[in-house]
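Note that one protein chain of the assembly has been removed; the remaining protein chains are unaltered in position.
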Amino acid sequence: MPENEEKAAEVFAHEHEEEEHKTPGTVVLTLALLISFAVYYFANWKALADVWHVR
Amino acid sequence: MAVKVHPIQRLMDNPWLLLALGIIVPFLSYTLWGWIDMASMPKATLP
Partner (left out) sequence: MANAVAIPASHEESEVITKPVGNHAAGNSRTCDTTGLPVCLTAQLFIRLNAVLGVVALLAGGIAALLIALTRWPAVHLLDPVWYYRLTTFHGLNMLIFWILFMEVGILYFASTTLLNSRLFSKGMAWASFVMMVAGAVLVDVTILGGKADVMMTSYVPLKAHSNFYLGIILVAVGTLIGVANFFGTLYIAKRDKTYAGSVPLVVFGATAAAIIAVVTLLHGALVMIPTWLWSMDILKEVDAGWYRLVWWGLGHQSQQVNVCAMVSVWYFLATLTTGAKPLNQAVCRGAFVLYILFINLASAHHLLVDPGVGASWKIWNTSYAMYLAVLASMIHGFTVPASVETAMRKKGHNRGLFGWLAAAPWKNPGFSAFFLSLLIFGFIGGITGVTLGTQQINILAHNTLRIPGHFHSTVVGGTSLAFMGLAYYVVPLIFKREYYARGLARVQPYLFAVGIVLMSLGMSFAGSYGVPRRHWDIEFTGAQFAPGFGSGAHVMLGLMGVGAVIAFVGLLTFILLTVAAVFFGKKIENRAMTPW
């Protein structure tokens, strides 16, 4: 990506105009993460309930 | 004429204050509180 690398120095400077962004792909990735987490977390509580009976 | 800077931005521009907070918060919440819990533990009754 040579054309970007030349601009790297400017990009690291902090002042940027805030622009409009649309990032649907990242939103989908994030939802996939949240769903995976929910499944894993729930499975762990289930496993805990299986071995640790509360009477 | 001073420009108004948001207080949170001022916090973020002050590494020394962040350093102080970054030491104090975990020290109180984790270390000191942990010590207090341990010190208030009753003595074991085992021989």
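Letters A and B mark the chains in the order given here, with residues in each chain numbered from 1 onward.
Please note the rule applied: a contact is a pair of C-beta atoms (placed from the backbone, for glycine too) under 8 Å apart; a residue touches a chain by one contact, two chains touch by 3 or more.
None of the values given here were measured: they were computed from a predicted structure.
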item	value
Where the unshown chain meets chain B, residue by residue	8-9, 11-13, 15, 18-19, 21-23, 25-27, 29-31, 33-35, 37-38, 41
Hidden partner interface residues of chain A, rising order	1-2, 4-16, 18, 21-26, 28-30, 33, 36-37, 40-41, 44-45, 47-48, 51-52
